[in-house]
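Just one protein chain is left out here, and the rest sit where they should.
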Amino acid sequence: MITAGIDMGSRSIKIVLLEDIKVEGAPQIKYDMKKPYLMMPGDLDMDKAAEIAFDSACKEAGVDKGSVKRVYATGAGRKQVTFAADSVTEMTAGAKGAVYMFPNVKTVVDVGAEEGRGIKADSTGKATDFAGNEKCAAGAGSFAEAMSRALQLSLKEFGEYSLRSDKTIPMNAQCTVFAESEVVSLIHSSTPKEDIAKAVLDAVASRVCAMVRRVGIEKDVVLIGGMVHNVGFVSSLKKALDVEELLLPEHPEYVAALGCALLAAETH
Amino acid sequence: MSAVMQQTTAPEKPEYWRWQENTWVDETMNWRDAKIVTCGIDVGSVSSQAVLVCDGKLYGYNSMRTGSNSPDSARNALQGVMDKCGMKLEDIHYVVGTGYGRVNVPFSHKAITEIACHARGANYMGGNKVRTILDMGGQDCKAIHCDEKGKVTNFLMNDKCAAGTGRGMEVISDLMQIPIAELGARSFDVDEEPPAVSSVCVVFAKSEALGLLKAGWTKNKVVASYCQAMAERVVSLMERIGVEKEFFITGGIAKNPGVVKRIEKIIGIEALKTEYDSQIAGALGAALFGYTLVQKGQAKQG
Partner (left out) sequence: MIANYGYKDGSGDYYISIDTDKCIECGANRACLTACPKGMFEIMTDDYDDEVAWIKAQFRKSLKYDCADCKPAAGYSSLPCTTACTPGAVKHSW
């Protein structure tokens, strides 16, 4: 049976197709994850975009669209996936996907473009508690993105620059809009870009960390969402959380879509 | 989105946020006749005002954009109004600093928070029936409840988040390439009033506004939607301190009818009209505090 998970994020659509593999005598079902698919919807209407993305994802993975048994959706725009059988929250999907990838995970830190949150998960991948930063750009990737623009660095460079700094400059502004002016004044006062980048990522990490603390930090801890790709953020977050190990999935942006596809597969 | 960002940050960009600077003195009065001349200087994040008060009466003011540092901004604001009436610094008995840069006002005798000063100034400009004061500045928003003497009874301030501040307005002004002074009028030039943009956060509201433009909304309609969101946001802040008649609006946003009229509509109370520039409320309150302090001092000595 093939199922699909569609994560309708604020910036991009992520799709994962899963096929279960029956192994004679094995107690648990195994899944084969097809090639994951990501699309930036750009100017498209979200509901149209979801359909186009789904068609392309099936084509890319070499799966006949008609053979997909069940589709689940998650993410901010999950209600716009009209062909989905059901939709689940980002917390439910994220916890499910993370625990599937790392069975010993108890704490899931999810930092995407627009939201940052801490999720507590049980051994079955069920989200039991969460605390987050919704609807405020300061606690998520878009804060770092706006600041990288002010520094005229790509997001990737931004993270790398941050790693080269060992300074701790506190940022006063808590709001993305005000922080942009603060960064500009730091640039004017000839503060090295490395130090500014670290100050910015430390600030996001400390906000995310405060949210994770609310659910409690219990080993193992995994970071999912697009910010995994930012090496500077990962380093800042690890320090803020004060954990020995911070697990990082190979395809961090697809974890919620994977969780979604798993939930679709487990429905009978 | 990035294409638009680059466009709006191009060097030839006109400054859409800029308010007019102005200076005024009451020609019917002569400061040389006054027993006590006091001055209030409000150094805000965006604009700075100096107000002169003669024997407890408003005499003159100057309002200008805040420069790169607080002391110079304070000095320039004061110089502007002193030049207009031929006054010198030594003619002023007492100077009170207020606003964001209040501790950095040179030659000031005392610093008082802008909360207390705005209430006092609004009490003078709007009369003793004023109970609710909304001050929307460049980088903050304050809601104040006061008694008949202009003493603060309840207040809150929000300088953490750009939503509901002049800065939030500048963002939409830049995005739409419409001068900030025209936003209000443009927001009413729509066939029907649109619902507010759903995001409170300025960053998200900006993406939302871009999405609405792409979806075929006119610029005016998007501005209307944004002004409505701004009004709803500010009203939600005011509700924490309680909204009671009379209602007075100070600060730069008072000049944006697009937000003011929508606030009035939501709370069902019209803001008091004033003949003065409402931006001077803080500095005026500071000067009035100064006047009271000088009077008290003289009473002690006498």
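Residue numbering begins at 1 within each chain, and the chains themselves are lettered A and B in the order written.
Convention: a contact is a pair of C-beta atoms (placed from the backbone, for glycine too) under 8 Å apart; a residue touches a chain by one contact, two chains touch by 3 or more.
None of the values given here were measured: they were computed from a predicted structure.
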Task: Of B:Lys129, B:Lys214 or B:Arg240, the residue in touch with the unshown chain - done: B:Arg240
Task: Candidates A:Ala98, A:Ala113 or A:Cys136 - the one touching the absent chain - done: A:Cys136
Open item on the list: Touch as defined at the start, partner being the missing chain; which of A:Ser10, A:Thr89, A:Gln174 or A:Thr191 qualifies?
Closed with: A:Gln174
Open item on the list: Take the complete complex as the reference. Which residues in chain B touch the chain that isn't displayed?
Closed with: 112-113, 115-116, 151-161, 163, 199-201, 204, 236-237, 240-241
Open item on the list: Touching the absent chain: which residues on chain A qualify?
Closed with: 120, 129-139, 172-175, 206-207, 210-211, 213-216
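We adopt the following convention: only the chains that are shown with their structure count from here on.
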Task: Gap in Å, rounded to a whole number, between the CA centres of chain B and chain A - done: 41
TODO: Using the touch rule from the top, collect the residues of chain B that touch chain A in their complex.
DONE: 2, 5, 139, 160-162, 167-168, 171, 199-204, 207, 214
Task: chain A residues touching chain B - in the complex, by the definition given at the top - done: 10, 43, 114, 135-137, 142, 146, 149, 174-178
